[in-house]
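Every protein chain of the complex appears in place save one, which is left out.
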Amino acid sequence: MSDLLLPPEHRYAKVIEERRNEDGSELSVLNLGPTHPATHGIFQNILLMDGERILDAEPTIGYIHRAFEKIAENRPFYQINVLTDRMNYCSSPINNMAWWMTVEKLLNIEVPKRAQYLRVIVMELARIADHLICNSILGVDTGAYTGFLYVFQFREKIYEIYEEICGARLTTNMGRIGGFERDWSPEAFKKLETFLHDFPIAWKEFENLFERNRIFIDRTVDVGPISAEKAMQYGFTGPNLRAAGIDYDVRKATPYSSYEDFDFDVPVGKSGDTYDRFCVRNAEVWESLKIIRQALDKLPEGAYHADVPDYYLPPKEDVYHNMESLIYHFKIVMGEVPVPVDEIYHAVEGGNGELGFYLISDGSRTPYRLKMRRPCYIYYQAYTEMIKGGMLSDAIVILSSLNVIAGELDA
Amino acid sequence: MENKTNMVAPPEGVSGEGFFATKLNDVVGLARANSLWPLPFATSCCGIEFMATMASHYDLARFGSERVSFSPRQADMLMVMGTISKKMAPILRQVYEQMSEPRWVIAVGACASSGGVFDTYSVLQGIDKVIPVDVYVPGCPPRPEQIVDGVMQLQELVKNESVRRRNSPEYKELLASYNL
């Protein structure tokens, strides 16, 4: 009598009643989430079940809605970086850099080559960290805990590199308008080299553990497939779209931050099922490593930030001893900087797809309107359709293979 | 060979040949403190740091929290990690109500403790508005070391808690003030 939990006007109630009259069988209603352990983050789905099969699902989101867009309208440009950190917290640096690039586009700032390359390095590191979480958690959900414990050590290594660069682990708040707040220390490069040496060995092992694993293949192949047309209709971008066979990648389509200088492939899948999504992410990690290697080898000397005293805070010791620096410092902090009136859209390839910032500036120190195009929010709509007709256990696997990040979903 | 296993020290007591006498309170506290089963209520960023805390490098299991209990009924400590929005608050409360006594709560991170940077219409300004909290862990997000430290602080609390505390009028009054 699980339908008693629903209000009588609910659309499930009718289906249950019909089915009961038809052949006397009982459909059940299952509430999955919002604090279900197998859903990473808080998503609620009310499922209509026929035994183990899912007939229908009704998603509810917004459980960590934090009103990013509202806050953004009340904060100066340099403080919005704090919000972007907490959006897709698995790959904060990508969000940070995306935001700075948007602001730089608005202010017409040319970033020096060195800073651009450094940004590429840190963005690709973040992508590795993002895919690493997604794929290892997919392993956990299919019953393989080992892979997670193994590769998570390397996530710690990535965190250590972040710490060398900016001092924080997860919510990095990295970068400034025009570049970085300081040049990277030799220690950061040393750690990066160690990472580039050790990580591929572990990642190869991780791949071997899964890609030809009978159990894993049985659990993921043909689970939650989505066709290319459907994926496009639902606004998929990023690895999930590429798994369906479309090679759209913002890094290739509209290169930013000197991505055109690097040689890398865009891995694509075929059927868009869970296994393909897993493999595309695995392959992307290799491409990211390739990009980091190239960027390190070609890393030019020079300034690590653009020479824009209007927007880039002067060094603290100058502020204390130098009149001009003090004036600039004061102007930036008090928001008396010239900002053009304009509308900007800038997109980068985030961990989950096209991460875009649509920024409307009215010339004041805060954005007039900042719309964040959050890839998760857009493609999570397809989840209902993807799990329909499948088993309950598959729904969990599909969710983790989509890599829906609650912070990005709800903003 | 030197034994590297770190054993929990026994509480104060009187020992003689073949017996050891101590207070029941201390024994219960000792047992409880070293087998705290966490219920991770992970909503956002801090949840990722909790994953790191549970993973190989920091390994919360060393402190007796090996078994992550996703069912509130078998959990001892509720670890609230991440922003709790007003939409989420009733659910958090329900989870707390489903836990059986004795239960403890750790608010991990600035958002759970005070709302953090999100002073907005949709965010609950600290979970202590809806449930009582024992330990607050600052940070946005806290490092895994800090989370581990928070758990150790809670262990201290648990160790020294009287077995009668949960029946005391003060405790009942506390719950009543939250309408629990």
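Per-chain numbering from 1; labels A and B assigned in written order.
Definition applied: a contact is a pair of C-beta atoms (placed from the backbone, for glycine too) under 8 Å apart; a residue touches a chain by one contact, two chains touch by 3 or more.
Just so it is clear, contacts and distances are computed from a predicted model.
Participant: Quick one: find the hidden chain's UniProt protein name among "Phosphate import ATP-binding protein PstB 1", "Tripartite tricarboxylate transporter TctB family protein", "ATP synthase subunit b" or "NADH-quinone oxidoreductase subunit C".
Facilitator: Options "Phosphate import ATP-binding protein PstB 1", "Tripartite tricarboxylate transporter TctB family protein", "ATP synthase subunit b" or "NADH-quinone oxidoreductase subunit C" considered; the missing chain's recorded name is "NADH-quinone oxidoreductase subunit C".
Participant: Identify the residue among A:V82, A:A303, A:L326 or A:I360 that touches the chain left out of the display.
Facilitator: For the chain that is not drawn, the touching residue is A:I360.
Participant: Out of A:D141, A:E287, A:E349 or A:D410, point to the residue that touches the absent chain in the complete complex.
Facilitator: The single option touching the absent chain is A:D410.
Participant: For a quick check of understanding: of A:Y117, A:F180 or A:Y234, which residue touches the chain that isn't displayed?
Facilitator: A:Y234
Participant: Contact with the hidden chain only, please: which chain A residues?
Facilitator: Touch set of chain A with respect to the missing chain: 61-62, 65, 67, 69-71, 73-74, 105, 232-235, 246, 248, 253-254, 342-345, 347, 354, 356, 358, 360, 369, 371, 373, 377-382, 410-411.
Participant: Extract the touching residues of chain B with respect to the undisplayed chain.
Facilitator: Spelled out for chain B, the touching residues are 86-87, 114-115, 119-123, 125-126.
Simple rule for what comes next: only the chains that are shown with their structure count from here on.
Participant: Between chain A and chain B, what distance separates the C-alpha centroids? Give it in angstrom.
Facilitator: Result: the chain centres lie 30 Å from each other.
Participant: If we count contacts the way the header does, which residues on chain A are in touch with chain B in the complex?
Facilitator: On the chain A side, the touching residues are 34-37, 40-42, 62-67, 70-71, 82-83, 85-86, 89-90, 133, 148-150, 152-153, 155-156, 159, 169-171, 406-407, 410.
Participant: Can you check the complex and tell me which residues of chain B touch chain A?
Facilitator: Chain B reaches chain A through residues 40-45, 47-49, 51-52, 55-57, 68, 70, 82-85, 87-88, 91, 95, 117-118, 120-123, 140-141, 143.
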